[in-house]
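Missing here is one protein chain; the remaining ones are kept as they sit in the complex.
Going by the order they are written in, the chains are A and B; count residues from 1 in each one.
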Amino acid sequence: MEKIGLYLGCNIPLKAPDVEQSFRKVFPVLGIEPVDLPGATCCPAWGTAPSFDRDTWCAISARNITIAEGLGVDIMTGCNSCFGIMSEAKHFLHDKATTERVNARLAEIGRKYQGTSDIYHVMHVLHDKVGCEKIRENLKYSLDGLTIAVQTGCHTLWPSDVYSTCEANPFYPVMLKELCEATGAAAPHYSRLESCCGMGGMRSTDAEKSLVIFRDKLMSMQEEIKPDIIVTACSSCYMQFDMSQPILKERGLIDFEPIPTLYYTQLLALAMGFDSSQVAAISQIDRSAIIKEIQSEKRLMKEVA
Amino acid sequence: MIIDQKKIDEAIETVIGYGGEHIRNCVQCGACSAVCPGVKAGFPLLCRSLIRQLLNGQLEEIIEDSSSWACQSCSRCTEICPRGVRPQEVVFAFRRYQANQLAFSTSSITSQMNLFQTGHAVFVDPKEARKKVGLPEEPPTSAYDEAAQKEIQTLINNSPMGELGLF
Partner (left out) sequence: MAKVGVYVCHCGTNIAGVIDVEAVRDYASGLPDVVIARKDLFMCSDSGQEMIKKDIKDGLVDRVVVAACTPRTHEPIFRAACEKAGLNKYLFEMANIRDQNSWVHGHDHAGATAKALKIVASAVGKARNLEPLEEKFVPVTDAALVIGGGIGGISAALELARMGHKTYLVEKEPSIGGVMAQLDKTFPTNDCSACILTPKMVEVYNHPNIVALTYSEVDDVSGYIGNFNVKVRRKQAYVDWVKCTGCGDCASKCPAKVPDRFNAGLSERRAAYIMFPQAVPKKAVIDIDNCLNCAGREIGTEPKVNAKTGKPILAPCEKACPAQAIDRSIAHDPQGEIVEIQVGSIVVATGFQVMEKDWFKEMAPASPNVITALQLERIISATGPSEGKLTRPSDHEKPHVISFLSCMGSRDEHFHSYCSRVCCMYMIKQARLLKEKYPDLVINMHFIDVRSAGKGYDEYYTGARAMGINIFKGKVGGLEMLPGDKLRVLAYDMEGATPIEYESDLVVLATAIELPGDAVSLAQKLGLQFCGSNFFRELHPKLGPVETAVEGLFLAGCCQGPKDIPDTVSQAKGAAAAAAVPLSQGQVKIEPIISEVHPEQCSGCGICAPLCPYHAISLDDYGGHPRAKIEMSACKGCGVCASACPSAAIVLHGYEDTQIFAQIEALTA
């Protein structure tokens, strides 16, 4: 079984451990063994070291990467920000002078960045290493008839020149769409698919402004494809969709019920038959109806070996 | 506004020093601001307009503006910029200038403290939630790993961040 370093970040292990649990359940079945990266810290988030000093950012990212290098594995993360930040740091570290300065700092904690571990997003591992065919083979329930609004998130798309893996057209991403379709569900395009959800620095700087663009995006989903579920592969988007829909509803800014939101591996874990109390247990929006629908008897496929 | 070449040079050199190397390539075409989520949400000084102000030498005049902290670093601007300005890096360079002058919101200090103490910018006690979903109460990260916390503290203390007197 192929081993890969599971880089958790902050939000997933601390706020959304059901997403973490979904990784741990799904990947071994699909032939990938996630390996813990003990002592890994924040990537560091955009609002921390990257906002103060580029070398400090690179040093903290590089420290995380050295943990994987020590285990001889590549890195997989489920958080778009972590993927973006560590990929950009690695991009800066292609410059020899930067690497020398950063390694001087890492020497103080007895580490050295080598550049031997690649950085992948969970979505990349599922799409390119596992593949949609293998996902299909391991389903217990078919999601045929359900409509999914795909939320890829920004930091796997741009700037495409710093990522080792990227979409053929980053303005028209299809990886997550294809992964969703592998479950049997429909995942039609909607016009604002590639646009930002408003989470992150924008929400902490001015939550009201963040809600404006979030609503635009949500309305595009609802008016154009009327989804049963929103599925994302970004932990920040995941939290925005779960937190902010109820706010809009409460203020009367949307006239439909908040749409249940799942991280992709949660959707997959449910479709593979895992226990929802472990893989999809924590949310503000009530997801019990859609979970019940996904794991209903009528959707049972042939017994999974 | 008065055109003061000394101020213009100072603003541009400051931004270049903080990582906005390609600011001078900008021809003010506006494509970055056409797709910037922050500009769309109504933040006045992002992408094109921030670069214009900096090219005008208005560094100190805009130091208190919080727009740069609303940048999502989605880098859609960088992807489409026809001149290779990498506007997101200019926004972040200006943000670094602000941060090093301690011109940022107090709410942001919490993240820095969290990072310094636990290695996590976002920290909440996860034990109950983790137990609920069947995971070990302590994640295998720096959250409860003193050696790892010591490492991150050393890295931050020995960096320009450590000199700001935050920690």
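Keep in mind that, in the parts below, a residue touches a chain if its C-beta (ideal position, glycine included) is under 8 Å from a C-beta of that chain, and two chains touch if they have at least 3 such contacts.
None of the values given here were measured: they were computed from a predicted structure.
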| item | value |
| --- | --- |
| Contacting the left-out chain in the complete assembly, out of B:17, B:30 or B:136 | B:30 |
| Touching residues on chain B - with respect to the absent chain | 27-36, 39-40, 48-49, 76, 79-80, 82-84 |
| For chain A, residues in touch with the removed chain | 169-172, 189, 191-192, 194-195, 224 |
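Basically, only the chains that are shown with their structure count from here on.
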| item | value |
| --- | --- |
| Touch list for chain A against partner chain B, complex | 8, 10-11, 13-15, 17-18, 20-21, 24, 36-42, 44-56, 59-60, 63, 84, 105-106, 108-109, 111, 154-155, 157-160, 170, 195-196, 198-202, 204-206, 209-210, 212-213, 277-279, 281-282 |
| Contact footprint of chain A on chain B as seen in their complex | 18-19, 37-38, 40-43, 66, 69-76, 78-79, 86, 88, 92, 95-96, 99-100, 104-105, 107-108, 111-112, 115, 119-124, 126, 129-130, 132-135, 139-143, 145, 147-148, 151-152, 154-156, 158-161, 164 |
